[in-house]
Every structure is written in C-alpha cells, then in structure tokens.
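The complex appears here without one of its protein chains, the remainder shown in place.
By written order: A, B and C. Residues from 1 in each chain.
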C-alpha cells in the first residue's frame, strides 16, 4: 500500500511495511523455536516452520489487537499458537523464553537491514553517477556562490566532487550501520531467566550457558550479531537513525543546489525530463524539478525523526520504557522508508542530471570582474600579475581537490 | 487500514486516511465545478457530481502516479476527466481555475475538520469524567509531590481539577482551531488569473468579482470560510497544529501522573482492567497501564510534528514552496491521526480510572511529618498553633481552587 | 553581554538577560511582600522595597549557586534575607507563602512581556513598510514562481501584500500572547497552604480568601492577570512560544523570498547597503544579503525551540516536574531573544528593501510565452481572445487581493 500523502512512497516497496513486520516477527519466532529444539531445551517435535502461518492478510487485525497489550507481539503469538493447534508441542513452545520486546526489536532490526541494503545499492549508483559528473565537468567553469551571491570561480566538476564527498561520508555511515546489526533476546527483563529455567527443566547441565547459546544461535540463523540485551540502551537504533539522517542531509544538499541552479534565470542544470514528470495541473509548459523538491522535503523531515529516536533513548527507564519504546517503531519505519525513497530519487536525479556548461560559462564571463575581485585585490596589494586571464585563471587547487575525492571514491576502504 | 506500528491507530478510523483524502479532493472539485456553473462561467451542462468517480479503490494507483507531478492532484484530475468522458463539458471544465495546491490544501482542511470534530467530542467526554473525579475526590487527601519527592499535602480532587484545567485549555485551542477553517483557492500563483480569464471568456461584466465569488461560493458549499490565498502563508495550518499539540501536551501530563501513581509501590490509581488489556506475552500476572503508555508515546511525538509544520511555514518561498509544502501533508496527517487516537484513549483512561483514596491516605499519613514540615517551620518562626491536625489540616485553598475549575468547566463561554 | 555565536544578538539588549531575570525575581518578591503587608498577613514593618538589593552584579554568583537547589530562586531569597539583615521583619517575611516555581515562573512571564512588547513595536514598523511596498508596487509586474520555476504573472505589490498578510497573522498571535499574561502563585504544590496558614496565624477571619487575595493583589501590582496555579499546566507558556514561532515563520518566508530575488541572476530586489554591511573577509566586492541570512537562521531554529516547550509541557508530572520545568527557562529565553533580534532585523530589511521593477519587468517580458501558457491553453480550449496583451494582461484579481490585505492592515480590530 502506497502512501498518498508522501509522493514517491511506492519506491520503498515493502520495506518496513506492515506485512514486512509481520513476516519478520514470524521469522524471529521461527528461529528461536528452532534454537530451543537444537539446544535440546524443547523436544524435537516442537520444531515448526512458522512461515506464512501468520501473514500479510493478518496485519490489519493484528494492528487492531495490538492496542490491548501495547504491541503487536502478543496477538501474533496468540495467532501462531492457535494456528499451530492447541495440543501440539510447537504451540506449547513457541515464544518460550522471549518477551515481546525481544521479538519486536529483532524484527525491526531485520526490517531495517532491508532498508539499509536498499540504501547501499543506491549510494553505489550515486557514486558512479557523481564520478562521471566530476570527471566530465572537471573544467566546466562556473561562478562560485556564497550567501547567494557570486564569490570566486569554481567548476561544476568540483561541485560534483563535493557532492560525491558527501555521498561517500553518508556511505561510510551506512556501512557502519549495516555492520553488527544486533539481535535482541533478553527475556522479560533482560536476565534470560525463562530460558535458563527452561534449560534447567530440560535437565541440561549448564542452563545459563544454554540460555546464552539460544541467543547466539538465533542470531546466527537470522544473520544478526549476538548482543547483550539492549532493552533500555538504545544506541543500536539511534546510531542507525543518525546514519540515515546523514544520507538525507547530503541528498538535501544536492537537491538544494539543483533547485537553485535550475531556476530559469540561472538554468545551469536541469532535471531529466521523463514523460509527464514535473508537470502542473494547470500550467501546460511547466517542468518542475520534482525529484529535487521531493528529496528536499525528505531532508527537512529526517533530522526530526532521528531526534525522536534519541528522545526515546533518553527517556529510557526501568527494564522496559513506558512509552519511549513504543514511540520508536513508527518513527524508525517512517525514517527508513523515507530514506529509501529519497535514496532512489537521488539516484535518478544524479543519473539524469542535465548540465549546461555553456550557461555556466556565460554567467561566469558576465560576472568576471566580481569573480576576480579577490584576486585583483591581492595583486594590487602584493604586486605582480595574474597567472592567467578569465575566471579559469583563478581556479586554485580545483583539479587536485577533484582528484582527491575521485581517489576516495575508487578506494573501497574509504567507506569503512 | 490500521497501522501495525502505532497500536491504537484503528481508533482514528478513516480520519485523514488515503481514501478520506481522495474523497475530499473530489468534494473540492465538485464544489468548484458547481460554482463555475452557478456563476455562469461554465455552461450548465458542465455540472456534475463527481462523488465516487474517483474513490478509495484508486488511492493506491493515485499514490504511485503522484510522484510525477509531485502531488496527487494531477493524477486525480486526469482520472476525473477520463472517467467523465473526454468529450463532455464536465470533463472540459473540471478543475479549471484551480491549481493543485488549491485542491490539496482545501482537501486537507476538510480532513482536518473531521479530526478536530473527533477531538472535540472526546474533550467533552474528558471534561465530564474529570468533573466527576474532581467532585468525588475533593477531600481525598494525598501527598503532593515535587521533583519526585513528597512536598506538602494536596487532594486527588485538586489533581483532577488541575487535569481538567489543562483539558479546558486544550479545548479552548481546539474550538479556536475549528473556527473559520479556510478554503484555499487562488489559482496558479494566487492571483485568480485563470478564473478571471474564464469569467471574461464567458462574457461576464465583472470578471474579477466573479473570480472572487467562485471562491466564496465554493467555501460556502464546503462549509469553510473564504480566505485570501495562503499558498505561502501557512499560519492556517500551524495554528491548528499548535492546537493539536496543546491537546497531547495535556494528555501527556495526565498519562505521566497515572503512570507514576499506578506504580506498584504507590498504587494510588490504576487503569481500568478491560479483559486482556495490559497483558504481557510472557508474564501472566501483568497488568500494564497501557493506555497511559500509548498516550505518553503520542505526547512525546506531537511537539516535533507541530514543529515540522512550523519549519515548513518558515521555509516558504516564491508563490509555492519547493518541498516545504510537500512536507506538510504527511506531517499533518500523522499529527491529526495520532491526536484523535490519543483523544479517544484519554477518554477511556479517565472514564475508567480506578482511584484508591485509602492508599493515598496511607501514604499521606505515613509521611505526615515531612508533608507538614513547611507548616511546622512557619509555626516555629512566627509562633501560633496549627489550624488543624494531620495532612488534611494543611490543604490551604484547595476547595476554592477546585470550585474555580469546576465553574470554568460549567461555563461554555470559557472555551472561546 | 552580547552573544558572539549569534550575530545580531545585541539588538535584543537586556531582554531576558541574566540581569533582567534577577531584576524580575526581585520585583516578584517585592510585590508579594507588599501584598503580605497590605493584606495584614505580615506586620507593617515587614514591608521593604527590595529593588537593587540583589542585582545584575549578583547574577554570576547566583548562577553558580543555583545548581544546588536546581533553580536560582533559593540563592536569591537567601541573598535577599541576608542583605535585609537577619533580624528584621522583612527578612523574616520575604518569600513566605511562595515556592521557587512561583517566583521563577512569574519572573519569566515579566521578562517575556518585555520581549513581546519589543516584538509588537517591530511588527507595527513592518506593517508600515509593507503597506508602502504593496501600494508602491501594486502594478510592478513580475514572474510568479512555483517550485522554483516560472508560473503565471503576478506583481511585486501582491507579493508584498502577501508578506503583509503573514505579518498581520503574526501580529494577531502576538496580541493574543500579550493578553492576560498570568501570575504564578500557588505555594509549594499549588494549594496556597502556606499563605492560608500565615493568614490564619495573623488571626484573619477568612484565611483562604486572604490567600487568594494575595495572589490577585500581587498580580495587579505586576500588571499580570490572576490565574489558577499552573505549575504543571504549561499552556500559558506554550501558547506564547507558538506565537513567537508564528512570527519567525513569517519573517523566514520573507527572508527566503529576498534571498532568492536578490541572487545576482535575478536581482529583482536587494537589501539596503549600509556601510560595511554584507561585506566579506576576503572578497572586496561582496554585498551579502546578511539581514535575510540571519533572519533565515532564526526561522530555522524557532520551531524546534517552541517544540521543546511543548515537550516540557507534555512531560509534566506530579505537582512540579522533575526536569521538564527546568528545561523551559533557557529555552524560552533563547526563543524570545532570537525572536526580538529577528523582529528588529526584519524591520530593517523591509524598511530598506530596494526593489527593481525594471528587472522584474525584463524577466517577465523575456518569459512571457511561458507565463501566459496557462492562459493560452484556456483560450485554445474554450475559444475567445485574451483580455489584454503581455503579462500585465493576466493578473486576475491582483488589485482586489492587495486591497483586501491593505484594508486588513488599516483595521486595528483585525489583529485581535
């Protein structure tokens, strides 16, 4: 289901959708149940693949039922047990040793991983597009602008390299965020008490070690990292949210530049013109830079979403927080989906960007006196003559600076 | 469709849902089309009731199509025209004189009105419940607490009256917000140029006056107030967002008090125990104050949503903003839905609240020395003896203060 | 002391400075002490004018001492008592019946009143400047712009009128905010217990009525409105914060337009050139639109400050909040000072704005085909010929819309 209120939402597909969350919760329960059996805590006939037992078609009802317990896990477990058949071993053993927060936090991490994977792919596309722009336009002279006014000359290649530098910064953050995504598995208050008790009931010799193994085994199954329970230590989420905001910051920067440079009086760049894109409901000639507009929209909102996750972290209390935890789910979902959407839009924007070096050149030429005023004041003060004429004669270390960013882009290690 | 990530979301029903927005956009187009005909700008055969021509079943596709133009209006108008039949007068005249922002802003205002109406009803319920609590517990002595520690005595009646005072403050804000909800109708850049031109084409004598009449007539049809175009003056939205945040602030306050007072070591109040409510996925005896938890969750998030609308307003530029406008829609939707959910939850919370004056009394008695330390220091300094023994002897103007709030609640004028 | 980190801060002078807060706290204590004597609660010889007894020179030490009690009132009262002389009646009676929050909240309200007064004066200046701009440039044709691209024609007069409409919206909010600014006076937990007890000790017949009179008398002395204790109902602050954000929203809108229109490629307006203003540390020809830059800076920050006050309100608990209250002081100070600074800058900006109708005209002429594309598509569809040639022939109801805002500006009642 796409969000009519957030054009472009369909680009995120099922990422962190309601069905995705249901599916992830079921995956967590399945992995845990398998671990219970593998560790001989539960009998062999308790094993069951729960996949599809509760599914997308249940999302709406689960949502409604979720208010009663304050989260969707209780209703999901109830449905799993009921559909497994009341008398079976699997029904008896599903979810034993876990608490709601274990399932929901881990499911959110799984969903988040999908979002991060999507973002990484897009960042790669953007690096590629920007390497091309920085290379192609290495010598496309344009007016540098500060506080909206002409300053000294630069090149569009350096601007593209600067965008690229920002995208690489974002990619570093996302790589780190995608590393060691943690499982949550601590039981009711993070002591693994129920798991330990169940291991003891099963007659195992070191029940505590078994409880710990249940966590690490489940983590392995899910492709996550084992982690101490983090029920009220929320850095695992806030650090990922910061990484997502780092992405939207840099795309916002790019979008702002495109919006400015595509104003008709400047017209130094333009968004690509896909059929129908950028049209108006009433003005037939309109060609709005709609990708940039929508990216900018996202960039204006992401900082506040990341801040909500920090606020939730800072409001932690007891062994499970009374509302702060509950705030995280929709916040993280919204932040992650919006980031995926903007990632995809930014890729399209950069791949299709039309650059008009002739317009840049014309503006720089018309403004040469102003663009060289700094240089001329230096010449006047310290004597000597200019190195070269025209705006292209005052480009400083532009080439080296572009190369430095291109080198960074070429070095995979630069992102870790 | 309920939101699995926001337990309780189903309480908001269709308020500001995707189908509601589609329906509202169609209502706006219908009303405008009728005005065109009534004002003799369009021919009589252009009139058409567009209701249902585009509907909930289209929401998903419209969402996907909305990215191209940056908003859902273009695709909606396209669909309306296509389904009206390409050759008809209605198809030719639908949307003429409007711009996307006119339709979307007005549709959002219509949706917001529904949300405000829902909130008003709940506030009335809350006033009723709180009048009862303040009256019943007028003399239920309890420890006043400041910075978490015992201070001097108060009564639960005064606490309820203080909650009531906050609810009445919120109600004042909502009443004001529900007043003079404005239509948006300015055409492409807020000059009514197309309407005026169309009126001239129709041979009407004062085309400008006709253009203005189109707006006021449409406003009347929709039950809205005429208003100068506010494409980039967004106070009509920020002031409503502030009113919604005013509501969630006060419910957050109440929820925090209930969460504190229902801690097992205090246990002076408890949420009502509906079957299944407040349960845990693993601890059979749990009875969590889940309504308060979910209300608190909302209260933590609403300020940031209202701030996003202010940020969008502050980012206004040109005759239509390049991203700031687009940020408003989902933000307002989320804020409004969450407020409606919390409104309903707060009503349930207050109606069902269990109060234990015996526990209050016991705590106050056990802490009497501390609760009366201020009084005793005054007696020691200025001489004289206490007016009465026990915590109930140091309640000051409690009764008068309760009466003042009850009087306020009884006076309808107090909310304007 | 000016803030080096916030250029322009000196414009706010002493508004909500540390000395202003000290002075306001002393005023509150003086007014309350006088009320105690007037109501015969304290003996006649307890009366004292505390003005200057603690002053600006104490602010630094009071700040340091304030941590111990969590707020600056305790140290202030200690200093007052000590300087009044330990044996005197005034020293014995100062602050009796009050709690720290009473003094600090009321002092903040007094400081806030000064800020609001400053803002009101500036809003009046802005109205004046904008009336002039809207009138002078009523017919200065320019390109309307939406989503950064040319749309249909408008006039700079209508743009100025639209800014004016926003300023009037802000003024309505500030007028309301400046009305009924409340005293805070409830004693330790908002029951007026100490006041009542002291009145009883003094042998007065209706001690509760006396306690209430103390509040209203003190309010009158300070020029504030009596109010029920609002220790944990913070709408009196959040509503004022919303009004301040309403101002910065509208100035942000104006600043964004000026920044856009003063880009060298557009150059339709320019900030006035005071000597030295807008210069660069290295580029001699630079003339940056620095007022707009600094106003925009403020507008980006104010929503988040107002949201912090809402968050503090939503975190209310007990009879005095454990941190939420403490967050309000610096937040309100920063918001109010920044608003006063931006108010003054916005007045300067508007008073000095240079408008270049010739540039507007040239852009509109060069873009005529696009600016009239909507009109031409209507003509093509519905037949008929244009009302007039050129962009000035497609201005719709511009004149009437300007008049409507000018009428609003001329009507004092429009701001209530």
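Everything that follows uses one rule, which is that a residue touches a chain if its C-beta (ideal position, glycine included) is under 8 Å from a C-beta of that chain, and two chains touch if they have at least 3 such contacts.
No experiment lies behind these values; they were computed from the predicted model shown.
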Partner chains on view for the chain not depicted: A, B, C
Residue among A:8, A:252 or A:289 that touches the chain left out of view: A:252
Contact with the hidden chain (one of B:83, B:132 or B:287): B:287
Options A:64, A:242 or A:348, residue touching the unrepresented chain: A:242
Absent-chain interface as seen on chain A, which is shown: 70, 92, 96, 99, 144-148, 151-154, 158, 162, 165-166, 169-170, 173, 187-198, 200-201, 207-208, 211-212, 228-230, 232-235, 238-239, 242, 245-246, 248-250, 252-253, 256-257, 260, 299-300, 302-304, 306-308, 310-311, 313-322, 374-375, 378-379, 381-384, 386-387, 394-401, 404-405
Contact set of chain B toward the excluded chain (per top definition): 146-152, 259-260, 262-266, 280, 282-290, 293, 304, 311, 363, 367, 369-370, 373-374, 377
Chain C residues touching the omitted chain (full complex): 1-11, 18, 21-22, 59-60, 62-64, 66-74, 77, 95, 98-100, 103, 187-188, 194, 255, 259, 274, 276-283, 288-290, 292-297, 299-301, 304, 307-308, 311-312, 315, 322-324, 326-327, 329-331, 333-334
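The rule is simple: only the chains that are shown with their structure count from here on.
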For chain C, residues that touch 2 or more chains besides their own: 145-148, 151-152, 260, 304, 311, 374
